[in-house]
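Before I ask anything, here is the structure I am working with.
Missing here: one protein chain of the complex. Every other protein chain is in place.
Take a look at chain A:
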Amino acid sequence: MAFLTNFYAFLFYFAAFVLVAGLVFKLVQYSATPAPLKIPTTPAPTTRTGVVLRMMREVVLFESLFRGNKWTWIFGWMFHFGLFLVTLRHLRYFMDPVPFPIQLVQPFGIYGGLAMVVGLAGLWVRRFSVDRVKYITSTSDHLILALLILIGCSGLLMKFVFHTDVVEIKSFFLGLYTFDLKPLPGDPLLLLHLFLVASLMIIFPYSKLLHAPGLFFSPTRNQVDNPREQRHIAPWAKKLEQQ
């Protein structure tokens, strides 16, 4: 088992590194790129607070998607909210002691897992059944959905059918913090689940999953509508004025 433990330990170090470094690179790149013109999609808030509220509605409720397409919204929101609950539930493997709110969320995490899989399935069906969505779908779009569904299903199977030793898993992950490698259970389903999660972490900064940080940088959503009151000018545009 030592080989497996070593392999997975390395895999998670590597995946965590790629995820963090890749995301930091992207965040720096996005923030370093100026938005030279005021382009909020109007009507837009005229204050910062208003923009924060608009952004919160986009992140929590997917407001624009709701206006755009109800089916995609239902499935998409189910998936993301499910994923959010599942992620919270999983925090217990990474913390000791487990904070009270995370203990509270445990049972909801299971419903979250179910919702996530159902939502993903709905989104996938749309990729075949709606001709417009089919047209814009590329192989990678299918693969990401497959990856997430497999993660969800393998997780649910461990919960409901093929139980695994969660205490050992927890000690494996806690051990990673201190480079103290503890044995990982050898259940095939668990190994599959973990392998897929690590893959997800690795592709995150190189794929459309960048939509999550991207939203916060979108000028049509994060700009205040005040161009007449405040002069907005990018550094490269300022240079044109000095000529």
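In this section, a residue touches a chain if its C-beta (ideal position, glycine included) is under 8 Å from a C-beta of that chain, and two chains touch if they have at least 3 such contacts; residues count from 1.
Basically, contacts and distances are computed from a predicted model.
Missing chain, UniProt protein name, picked from "(Fe-S)-binding protein", "Phosphopantetheine attachment site", "ABC transporter permease" or "Oxidoreductase": "(Fe-S)-binding protein". Touch with the chain omitted from the figure is made, among A:Phe108, A:Phe195 or A:Phe217, by A:Phe217. In the full complex, chain A makes contact with the omitted chain through residues 26, 29-30, 33-39, 41-46, 58, 62, 64-65, 67-69, 72, 76, 126, 130-133, 135-141, 143, 203, 206-208, 210-211, 214-215, 217-221, 225, 227-234, 236-237, 240.
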